[in-house]
Every structure is written in C-alpha cells, then in structure tokens.
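Note that this complex is displayed minus one protein chain, with the remaining chains in position.
Then we have chain A:
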Amino acid sequence: MAGLELLSDQGYRLDGRKATELRKLQARMGVFTQADGSAYLEQGNTKALAVVYGPHEMRGSRSRTLHDRAVINCQYSMATFSTAERKRRPHGDRKSTEMSLHLKQTFEAAVMTQLYPRSQIDIYVKVRVGLTLHLVRGIIAEIDFFVIVHKHVSIVFQQILQSDGGNYSVCVNAATLAVIDAGIPMRDYVCACTVGFVDETPLADLCYAEENGGVSSLALALLPRGGQIALLQMDARLHQDHLETLIEAAMTACKGVSKVLDEVVRQHLQEASVLTGE
C-alpha cells in the first residue's frame, strides 16, 4: 500500500536507475512521407509520435492571422491503449487541452515564428486511435492513413502511443525533432524533462510509477544553449528552499536530453545526405 520505496538506501530507483540518470532515449526522424516533418521518440517506455505540417497559409477563420508572425497550433492526444488500463480518451478533455496549451507556449518560445508572417500555424490536438497496435511500424501506417484524412487541419500533430510517465517532456522532445525535420528554423532545441523530489534528492526523468508515487514533480522545457527556460510547470507542493536544487537538476537533465537529440539529428542528416547524394 502506502509507499513504494522510490529511492533505496543504496541510491537505486525502482527501475534500477540512480537519481540523476535518464531513461533510455531513442528517436527516429522522418517516419512519415506525407508530413512535412515527423519524428518518433521513445523515452523509456513512453512513446510518442510527432508530425508537423507547415508553415502554410491560414486556413479556417482568417481573423486569427498575425501579420508579423506565424500562428502555432498544437494538438495533443493519447492512444486508448497507452496506459495499463484501456480507456477512451476523447479529445478536448481538460488534461489534453492543458497539455496542448503548454506545448503551444513552449514552441512559441522556440520556433522563429517571425520568419513566417501571416502564415497560419494551427495546432490542433486530435485523439482517436481505435486499433491496438503493438508494432511501431503498424502504428505509423495507421496514422499515415489517419493523417491523410485530416490533412487539412494540422501542422503539428503528435500522439502518445504508450505512456509511462513524463508525457509532457516526451511530447516536447518528439515535437522538437519533428519541427527540425520539417526544416522550420528554431532558436535552439527545446528539451524537456521532469524531475521529482524524494528524500531531499531530485530524481531526473520520472517514470509512471514514480509519478504516481506521491512525488512532487516539476516539468521544465529548456533551450539548452542559452539556458533559457521555455516552460516551467509544477502542480505539487514543494518547499521553496528546494525549488532551486530541483530546477538545477532539471536543467542538467535537459542538457543530457539535448545531447541525445543532437546526435539523432546529426545521424538523420548523415543518412539523408547519403540518400540525396546518390
């Protein structure tokens, strides 16, 4: 009942990591052909798929056009099979609306929107994946189809396929790769990471069990090179004395994430240039 031991006396967490260690992070860019940019990212068991369309002309209501920059539109959704309990997650519920808003704010800070005035960057959140698909490849096929149907709406489209904690940060990381894949200029990578606070020790990159284990957690999105914080979010109670150490830990973790993302991008570039070079 009460209290899994989140951090053992030997300094191990539930899954065998130490306090500062991140989960295994794997990513692939350019998974869709139809989209302008796309990326698939796994952080531990949390898997996310991000798709970017645009920039393109404003669609829908033209009144929202900004004459000096582009509008970014984000949409966040969760697959029904993404957690241990299967349940329908209709879009527009409060959780995903909030998440969408956070993503939007994050990317408004990072994407150089002023380069594309008057273009519309709609960010819709669309959730409905009805099929249970275990293979990533299969999911991609399904989503491809889905995307074609709804093509007229989305610019950034992303989806949590399996959730094992740290949804927000995984979304951000996947979307960053997708935006890069789309060739939209950004100030820097946006790297996000959650940190929790247990026994006066900050734990980097929480997994699902830790998030639900009564840890006060904090999500932080960082532009690592300049060290600017794009978003900082926290709902739990925490003594203000600890906040600084927690942010410090989160920033270190984000920098770790950025290294991995950078590697992925470089590798993708290498592959792409080899292909186009032929």
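Convention: a contact is a pair of C-beta atoms (placed from the backbone, for glycine too) under 8 Å apart; a residue touches a chain by one contact, two chains touch by 3 or more; residues count from 1.
FYI, contacts and distances are computed from a predicted model.
S.K.: What is the missing chain called in its UniProt entry, if the choices are "Glucosidase 2 subunit beta", "DIS3-like exonuclease 1", "Serine/threonine-protein kinase 19" or "60S ribosome subunit biogenesis protein NIP7 homolog"?
M.R.: Looking only at the record, the undisplayed chain corresponds to "DIS3-like exonuclease 1".
S.K.: One chain isn't shown here. Among A:D15, A:E57, A:E98 or A:E271, which residue touches it?
M.R.: From the options A:D15, A:E57, A:E98 or A:E271, the contact with the absent chain belongs to A:D15.
S.K.: Which residue among A:C207, A:L220 or A:V265 touches the omitted chain?
M.R.: Final answer for the missing-chain contact: A:C207.
S.K.: Please give every residue of chain A in contact with the chain that is not shown.
M.R.: Considering the whole complex, chain A reaches the absent chain at 1, 5, 8-10, 12, 14-17, 21-24, 44-45, 84-85, 164, 199-200, 207, 209, 239, 241, 256.
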